[in-house]
Every structure is written in structure tokens, then in C-alpha cells.
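The complex appears here minus one protein chain, its other protein chains still in place.
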């Protein structure tokens, strides 16, 4: 399968991407993903998008709007409602030399395709003794906050991060949304990209040339000295807002955006822990067995003697996300929760 | 749905169970599960078993051998190969007033039914505002050690423990295998029971009357003072063996068998931590995002100042379980690994 | 109201109530009183009205996320449905479900499922329970034509057929799954023919003709009750409105929609009843007023209702009294 590799790297190369978007630009998260897909489709004819209503409808959240008209029904491919088959077909197409982008409307529906993702996509390379790599990118919407209730609102990205053989990324900024897809397509193995539904309308800057973003390093979004707030995806804004409030309160919080949930960037995490000696992890996943537990456990293992206070977690309440606005708001991490947890860690009291 | 409750409790009541097995007995883990199912079927006509080849074939691991002849095809119900539908049918039957036991041959196949388990069984009671409880028991084989390779050998019980609305239990002893099913059937909510394939042939004693075992308390399998070894299911024997070796080496290890992975018995865990001040968690799940991470995080949160050393984890390597015996053995927790980790925790060196 | 209904005016009354109720819901959505996803059934009312009129009280109904009408027709009160969409504690799901998750135990209304195809295995299980307990009840399962591509459809219908369970599978074929036209999602677009491949009786009916639907459903339900096993019914209908409140409708021609509106099930039935006598302007106005009153009362009720206490957020994750309940679960920040 080596033959596949060199060209597969193409879409990632700066030059190619630069061609299409020279100057820095401000756009929405939704547009950033769309632009990234458009670039990739132009850069490599093995790239195609498939999923439910990605074409004629324009994407259930409008992400692929316009691509159907630009690239046609073969490459912007509407699928029947058959999550297991079209995700599996994405795996097969990847094995057949394509670079598929498969869109699953919402993370809850991805459970219908979990067998294909875990038992095949993640295991294929190893089961075949290294013969069959699966250069597949699966994109899906995740997260709560839009009153979509218990079958449309969960955050399983941290859960997926348990599976060896796949990468799990969660772009939280417009620049990352713009820059991670090319890198994901250039990766020879399956990459799951989680887009928090609450971020689609957020807007931000994309640097000139829309530089590719790697799939393993966390980013320090804000420097601080008193405490390290670790988060990713949809809770980055919440966490940055908390850092502002803490600053006003005289607490200097560093904010680490994980970006990649598998693998985790232990180096950046421990670096910040060693600097601040106090940690709060903010994670929209359900608390028990969340990625925040893994991070806490790794800090325990790698930086125990650096800690001045136990690592704290601010997660979603362990409940199927309810519809009613006030209940949903109560169920997911709020800025106040983060502030309170940070105060407790620093001063021993919220 | 309250009407359902009182009779539903029946199978759990000592008397009923006592009728059928008065004296203490020695049996295999396999027989214990079978006896528990037989009792339950006799005790309550709403109980039935369904799954692939549970009937005419006798169960892929022989657990239900003989029950088909005893209870007939209606109550020992062979299903087509349709994991999603028959698990979902179990949910529906539970809503319809039955107490179904659904057997899934192997944990990997349960991924095909995950949508029904997570999006429906776990969420139904809450989504319906408390109207529809789902008294369903799902049994499945889990774990490695039999050279069944990457699609038959994983340990997802800790992964399932992330989901609110279900209980996850993993009987590790014959007595628990015998005593947990009645309690699970008496529970008004979905219970997932994980049976490690390596335990089926193990034999042990069942106390007179085969007393029901609750679904929330961990058991201290061995008392110790120097270190606490926390485990469950298939790695209990491994861990007890390690405790023996440690004893010979002058290290007194306490062994905690979690029994229930959701909910976790924090009280027993913290009790042992407070007593020993050192902890090693042994878990056949893949390390990252395993239940061992959650336990470590909780100890961090609830007993940080009790720790004399960082909590350590001995987990499976993060690889799809390989076929070759030596590679498989290398991939899963071994007694030596546990001993080494415990030594390091106690003496700062393995 | 769940005993078989012959009264033609009653059928009209029900369709009108559903139509007006949902028209009001759309207004309330734009007023942001209702949030989340809202999928209306406008144009398809004859299907659920006809089918549900063929059921007994003891029968069960499993529906989809487009189920306001099914809930009302099954006897779930307009008050509790509206309150649910408002997210109130007085809602049929105590505000936890919203538009896509309406439930009612007394009406044996099992939801309300936002996973396409997710209700089919449930219906099979409900019917299995009846069979095992020797109860002569029928379970009706509604789903769209798009759901027929899901593996759950295939597995569930086969299971019901192999076990000869009392299920009526009702496919609401409105020709689109969001923006995906039937011909782009199913290689066999004759859905009754497709279903008959499972060796079960499968019929098609004009889903815009409430009496045709009611008549066919009655025959199917009677056959199922007599032990003839599962049946499949395709109702050919059309969605007059957007899929949800977020649908730009770029996938179908306005002309096609206009064309179908010519066959509005309510207008058609009104016309029929006028021609054949039994309905005049006065009676019609009366029905409209009744519907308006019920809806106004439901909205007032929802407006005046309380929200669930936030402290009860974790209630019903497990059954009350379960040793797995909150405290242990609740993770304080």
C-alpha cells in the first residue's frame, strides 16, 4: 500500500493549499470546513465526500452547501440512510485507493456504524500485518447546547479516543477547522474529526495560506501561571471565558486546547502542569470514563509530585441530555462551574 | 410501570432461590450462570432468554446447554443473526412487561447493537420523564486469552461503564456469577453483565441458597496493608496470583474486586486506599480511556492526600488483540506486570 | 377514542386538530417558545388518523420524531404535548423529551424516536411480549420510507416474520428523506413489493385518503389479531412543509409541492363530505372552533406551567430508589 502514500500526502503540502487561499481571511467554522474540503477535492481527485444529504440538501448543518453544484453527484455523494454500510463503504473505498471523507450527521448516529469503525477501520492495518492501511476521514457533529435532546446531543469523541488504530481530533478554532482536514487526509490511517454543533457559526481568522495543522500537538490558547485549564472542542470558548473571569479575580489561568484526543499530547499537558501545579479539566463528555479521566490519570502517573492540589474535572452531568433549555444548560459545563473549580484548586474554596 | 415492580423483585427474593438450591455446591462459572438462568426462568414466567444459538446449539460457549430442552423454544429463543434487532426487541419486550435476558455471543458483536443500547435502552426512562423503565439484562462474553484475535477478544465493559442509564457488572467468581443474575433481573433498569471467556471453566463454591449478590458493592477478596490492587472480572485470578507473589516478597497486598463497573463503589475503593496509601489498578481494557483511568481520577479527587505514591495502572497494550499466542500474552496484563507495578509503588522500584 | 371509529366527521375532526395544532407549533417555533428540532406532519395527517382509528385501547403505537399527530390521535392530551414542546414539567415527558420524544404510558404510546429506524426493533419486542403472554394485542410501528434503507428495518421485519408477531409496519412514504428522494435511496421504489420479500402481506394505500387508510388498516389489524402475523402497509403521502425548521428545500421543485397540495387530505375529505352530505359550513366552522379551543387551551396550559426543578436533573436516569441513582452519579464540579 506504500504506492498510495506519496500522492496521499499531496493535499497537505503548503504550496497546494496556498494556491487556493493566499491571503489571511475571516470566516465561520462552517465555512472553514467547507473550504478545507473544497481545497482537498481540487488538490486530489481521490478525495470525495459521502454521507446523508451532503449533496442536494447541502448538508444537515449546511457545511457542504454548494459543493454538490461545484463537484457533482459522484464526488459529493448522497447516501441512503445506512450508516453502517456507507461508513464501511468509506473503509472499502480507502482500501481501494480513494481518500474518502465520510460525514455522519450527528455523533449519536455513528453508533450504528461503530462495528465498522472499531472492528474493521481501526483493526484492519494490524490484523493484516501492516498490509492494508485505511486512509479514511470521518467527520461528525457532536455536542449539546441546541436543545436537541437525548439522541442528538452527546459528546462521544472522548469515548472514541479509547480505540487503538484511529486518530480522534476536535478542532475548536476556525483556523484548526480549516487546517486539520488536509492533514487528516494526508494521514494513512483513519481519522475521526468531531465538529461541535455550537461552533459552526463562530467566526475567526485563518492565516494566509491556510497552513495545515498537525494531528498530535495541543495548543496553549492562553498563557497563565496559577492554574492550567485543559479542554477541547466546544468547551474552549467556555474555558476561555472562565479564564477571563479568573483573571479579573487575580488568578492567572493557562488554557490548553487538546485538539487531538487520540493521541494525547502528554508533553504539552505535563509542561503546563509543571508550570502551574494546579489543573482543572473541562470536558463536555459524561464524567465517568471521560477523556478527562484519562488526562487526570496521566497527570497522576507523570506529574504526581508537581501537583499542589488534586486535578479537578468539570464535565457533563451523567444524564441523557434533556430537551428543556434550563435542564440542558444545567447538564453541561458552564463558565461558572469552571471558575468555581479553579478557585477551589487555587484557594481551596470556590 | 410501577405495577411491574413488585413481581419483578420476585426472582431476587432469597426464599424463591433457596427452594431450588438449598445446599452449598461447587460448580463451574458456566454452570453457575446456567443455574441462575434456570432459577430465574422457574421463578418468574416473564423471564426468557434470547440470542444467537442459545437454544438448539446450546450456546456458543455452552452456557445455556440443556435449557432449550427444559424450557422450550419460546423461552429459550434462538434469533437470526441480527444483533441490533434482537437487542432492540429485548428492550421492547421489557417495555411490554417481560424480563428478557439477551445473550450476545461476544462483546465485539455488541457494537452492532450499540445504538439500541445507548440511544434507546439507556435513555428511555429519562426521555420519557420516568414513564418507561427497561428491565432488561444483556449478557455477553468478553476478554482475550483464547487466541481469537482482533474481532473476538476485546474488553469493552469499562467502555460501556461510561453510559448513564445502564448498570455494568462483571462477575469474577462463581458465587457472583450465580448470585448476580437474579439481582440484575430484579433491577428495573438495563443491566449489562460481562462474562470473561477465560472464566467459564473455572470452578468454585456457591453458598447454600445461592444468595443474590447486589449490583453496587465491590468485594475485598484479600486483606492487605501495604498496597491496594483494584481489579474485576478476568484479571481477578491474575491479581490474586500477584498478591501471593508479593506476599512471598514481604508485601501485603489487598485485592479489591469491583464487581460493578457502573456504578463504582467509591466507598470500598477509598476505604482500601486510605488503609494502604498505594494503589495499582489491573484492567484488561486498553489503557487510554479505560475504567482504570476513571478509578485513578476518582482517587485523585477523593483521596489525593492519602496517597504515598501515584496510582499505577496495568492495562492491555493499545493494540487490536493479535492471534499469535506470544503476542496476545504480551498484550494483556500478566501477573509479573502487576507484581512489578506493585513493587515500584511500594519500594519505588519494580 | 381509541376504539375503531366509523364516524366520518370524527376522522375529519381529528385531522383538523392535528393540522391546526402543528400550524400553531410552527408559529410558536418562530416565537422561540418551542426550540430544538421541529418536524411537522402537515399534509400527511390522513395516514396516522386512518391507521390509529383502527386500533383498540390495548394496542401499542411506536412512532418517529415526526409524531405530534400520532400522539394526539392516540389520545395524548394536547395540553401535555404542547407543554412538552415548551419543555415544561407538565409535558408528557416532563420536558425532558421535547418534540421528538413524546411518550405516554397510559396511551401505550412508546414515542417519539429520533433515531431513524430505531423504533422498529422496539415494536417487534412489544409484540413479542404480547405473544409470550398470550395477549391479543397489536403493535403499530410508523416510520418513513427513508428508514427502509436502514439495517434495523431489515432485521426487524425479518424477525417479526420469522416469529409471526402481531406487528403492523406502517411506512409513511412521503417520497423524501430530508433532501433525499426515494429513487436515490432505494433500488426498489415499490415499497410494498420490497416488503413482501419478507414473506409478509404488504399493501399500498393512498395516504391522502383517510377513509382508504382507515379501511386498509382495519383489515390489516383484524388479520393480525386473528393470528396472521405481521403486515406491512405503505401509505403514499407527501410532506407539504420543510423537513424541519432548518430546511431550505433546495431538493424539490415548488411546482411539485403545489401539485401535491392539490391533494390535501383535509380539503379532499371536506369536499367529499360536502358532496355526499353530512358536512356543511356550519358543522365545519364548529370543528374548526373546537380545534382552536383545544389548541388555545393547550398553549395557555403550557404557558402557565412550571419548569422541572433543576435539582431534579438527574431523576429518571435510573428508576427511583435504584442503588445506581444520583449522589453516586452526580459529579459536582
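In this document, chain identifiers A, B and C correspond to the written order of the chains, with residue numbering beginning at 1 in each.
Heads up, the rule we're going with is that a residue touches a chain if its C-beta (ideal position, glycine included) is under 8 Å from a C-beta of that chain, and two chains touch if they have at least 3 such contacts.
Everything numeric here is computed off the predicted structure, so don't read it as measured data.
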item: Chains still shown that are in contact with the chain withheld from the display; value: A, B, C
item: Which residue of A:33, A:63, A:101 or A:125 touches the chain not shown here; value: A:125
item: Of B:30, B:75, B:178 or B:313, the one touching the omitted chain in the full complex; value: B:313
item: Full-complex contact with the absent chain, from B:125, B:311 or B:341; value: B:341
item: Omitted-chain contact residue, chosen from C:11, C:46, C:107 or C:161; value: C:161
item: Subunit C residues that touch the omitted chain in the full complex; value: 149-155, 158, 161-162, 184-188, 193-194, 196-200
item: Where the unshown chain meets subunit B, residue by residue; value: 52-53, 55-58, 60, 78, 80-85, 108-109, 112, 146-152, 287-288, 312-315, 317-320, 322-327, 330-331, 333, 337-338, 340-341, 350
item: Interface with the unshown chain - residue positions in subunit A; value: 1, 46, 48, 74-75, 79-80, 82, 84-98, 100, 115-116, 119-120, 125-133, 164-165, 167, 187-189, 214-216, 262-264, 266
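Just so we're on the same page, only the chains that are shown with their structure count from here on.
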item: Cα-centroid distance, subunit B relative to subunit C, in whole angstrom; value: 39
item: Whole-Å gap separating subunit A and subunit C, where each centre is the average of the chain's CA atoms; value: 36
item: Where subunit B touches two or more other chains at once, by residue number; value: 84, 115, 119, 126-127, 164-165, 262, 264
item: Contacts with 2+ other chains: residues of subunit C; value: 93, 95-97, 101, 113, 115, 118, 151, 317, 329
